[in-house]
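Just one protein chain is left out here, and the rest sit where they should.
Letters A and B mark the chains in the order given here, with residues in each chain numbered from 1 onward.
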Amino acid sequence: MIVIQNARLRSFLRILTLLLIPSVAVLGYFLLRGTGYVVTSVTVASLSVVLFLCGFDRRKTGSRRLVLVSVMIALSVLGRFFPLLKPVTAVAVITGVYLGMEAGFLTGAFSALISNFYYGQGPWTPFQMFAWGILAFLAGALARPLQKSRTLLCLYGALSGILYSLIMDIWSAVFASGGFSLPIYLAKVVTALPHTVLYAVSNVIFLFLMAKPFGEKLTRIKRKYGV
Amino acid sequence: MALLTVENLSFTYAGEETPALQDVSFSIRRGEMVVLCGATGCGKSTLMRLFKREISPMGEVSGEILLGGTPTASLSVRESAARIGYVMQHPEEQIVTDKVWHELAFGLESLGYPRDAIRRRVAEMASYFDIEPWFDKDTASLSGGQKQLLNLAAVLVTDPELLLLDEPTAQLDPIAAADFIDTLRRLNRELGLTMLLIEHRPEEVMPICDRLMIMEEGRLLAIDTPRRVMETLGTRPEILCGMPASVRLFHTLGENGTPPLGIREGREFLKASYANDVRALPHEPYTHGERVALSMKNVCFRYEKTGADVLRDTTLEVFEGEILCLLGANGSGKTTALSVAAGLFKPYSGTVRVFGKKQKDYRDGSLYRSCVALLPQNVQTVFLKSTVREELADAGADPAALPYDLTHLMARHPYDLSGGERQLVALAKVLATSPRLLLADEPTKGLDANAKRHLIEIFRTLKQNGVTVVIVTHDTELAAELCDRAALFFRGGIASISTPRAFFSENRFYTTAVSRMTRGIYDNAVTQSDAVSLCRQNGRRGGAS
Partner (left out) sequence: MKSLERSHPTVTLLYFLAVTLPVMLCMEPLLLCISLAGALALLFSRTGGRNIRTLLYFLALLLLIALVNPLFQHDGVTVLFFLNGNPVTWEAIAFGLCAGAMTLAVLCWFLSMSQMMTTDKYLCVFGALSPKLSLMLSMALRFVPLFTKRMHAVRLAQRGLGLYRDGTLPDKLRGELRVFSVTVTWALENGIHTADSMEARGYGTGRRTAYAEYDFHAWDGALLALILLMLALTLCGLLTDAVAVTFYPALVRAERGVLAALTYAAYTLLSFLPTLLTVQEKIKWHFLQSKI
């Protein structure tokens, strides 16, 4: 059991990860001369997720906040099971907007991980975790304008659906061709278009109808339980 | 030696004027089992939470709480967590993790125990509570009784000295509840575990507890042996209604002295004190309306193609204007039958007719317009909005048309209401479609005696207004008092059906406390008023009255 007890060691690890990401990317490019795109990209994605998660364990998180984030993760996973619509990222975006950037990232990343227990894990999991997480994280960073205007929120929802698809297309292009080439990427983008549109439209519909009640519910919980 | 001492404890919630607790003083000795009773909102849960500083409510406290001589406020959070165990009402919400073994380990993980110590304790707990057969299961797949047993074991894993239980059996069916209370008794007798228990099941807990505490409006009315408490407070109706049947009968008959406690003593008291020359009340003839409100004919249903039949050739007729209670064990199919009647599941053979018309001929949701409505078992499935007013508006309910008053609750959030109030709001939403056939799934689950009385009155009013009611329930007292006919559901069909007096006096085990108590003395006393009127007709033995 490797429980990292030492706080300094943990922060060192965090900085190490931060340095590792660009070095892996650079090293991967030169050392592997283009044949190692897949490994490099998976490593970079995994390390990015680790970077965001590092330090979470050290901070004191109240039980209520922890429960709240777990609930949001589960609801976000249910979002992926939603009939007709596929509002991936929508619930995570709401979490980011109302509960903050870190909660957003956790919700996004972990709902990707957990839904893949149902859809299948693979090297694509870190990509999904990163994509889903970072979009919710950014929503958290833009919390103020997004809370104020439903139009902006819907716009962000559409954008996050498209971006999610575009990020995942990088992965499928790299994975399918063992290297990155623009024409193949574009082909992937085009073939994935129906999905992209579905994600974007789903997010917009979902956020348009659910953002307000969802926000009211979360605000009430935050006030009532002092989270 | 006192384990828990409370001295002049008063408490006021932050932002409120009136204190929730006033000047409460008592002490609990090591090894005692104390039951705490009182109406909803009397402050009993608040009192219990104050003993555990990690979950104490915010507000102003005065007075002292001592655990083994140390003020609880000066205990470290860690010590408080380990030394005082706390089990709540909701079996499901207390569970934290996804696996049974992980849940057992949770408390020890939180306290930072090493692996080997956790393994030893978890193994011990699982063996003592016989959890081993489902040790590897997902917590989501357990039954309510198993969940609550797991919660108990998961609390006891840190070896607490004092166990606090806040209505632990309110959400359980009678058999699981009796098992749970029996486990508590075993813990108390075998291990000498001290416990303070809030409970609404007088028949089961009164005979086994050492002392009984009664609270009213934030004050402690009494703490003494149950017998003595009932002797002094038994004449007050609002307290009496939460007492065992033997005590209720004793006081309703106007007796003085020490009341009998439990079925056996009640029977001895009746035998000794009252004659039984008139053994039975006349059977009231069963008359029913002309039209059939609901008819099920040879209905078969299963949830999965390859699964077993849940309903097997179920045949049932409910007449207009009557109240029918469906009783039976868990898994006997009674809730499924109700759902089929409500058109939520489609049977694979047989016909269901509602007011003479085939169910499938109701199109475009017309079945749910002024026709059928189902009050679900869990009313949390009903609430959507943030105030009661919005909830009623959402369903299109007119508060003025309700047979009861909700105006004082209008501005509140449905989840801030008590269980009884929540039930009333849910019922209001159900009644919004002005149904002629109301189906209710365990409407009295988890309610205290007063809320139950209120609900019975409402069902009576609905009946007078011509509504046909079918209730699925485990509550034999409710059925005996309310229904026109009672039916026993068994293996997906009706095993017996008749008027409550005939039904419960024929049943030996599945019957009311009064019926069990008067068996062999009177023939068909099933409710308290039956027993009282028979006793009065016969008069006291030896001429004294």
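Assume a contact is a pair of C-beta atoms (placed from the backbone, for glycine too) under 8 Å apart; a residue touches a chain by one contact, two chains touch by 3 or more.
Fair warning: this is a prediction, and the values are worked out from it, not measured in the lab.
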Of A:L68, A:V88 or A:C154, the one touching the omitted chain in the full complex: A:L68
Hidden partner chain, touching residue among A:L19, A:L152, A:L193 or A:L209: A:L209
Sole contact to the chain not displayed, among B:T46, B:Q148, B:S295 or B:S339: B:S339
Among B:A154, B:V310, B:A337 or B:V352, the residue in touch with the chain that has been omitted: B:A154
Missing-chain contacts mapped onto subunit A: 1-5, 31-32, 35-36, 38-39, 42, 53, 56-57, 60-64, 66-71, 73-75, 77-78, 81-85, 106, 110-111, 113-114, 117, 120-123, 175-178, 181, 183-184, 187, 205-206, 209-210, 213-214, 217-218, 221, 224-225
Absent chain, residues of subunit B that touch it: 52, 54-55, 76-78, 81-82, 85-86, 88, 90, 92-99, 101-102, 105-115, 118-119, 122, 138-141, 151, 154-155, 158, 339, 342, 344, 364-365, 367-369, 373-374, 376, 378, 380-384, 394-395, 415, 429-430, 432-433, 439
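We take it that only the chains that are shown with their structure count from here on.
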Between subunit A and subunit B, centroid-to-centroid distance (C-alpha), Å: 44
Parts of subunit A lying in touch with subunit B, wherever the complex brings them together: 1, 216-217, 220
Subunit A-facing residues of subunit B, complex: 115, 386, 413
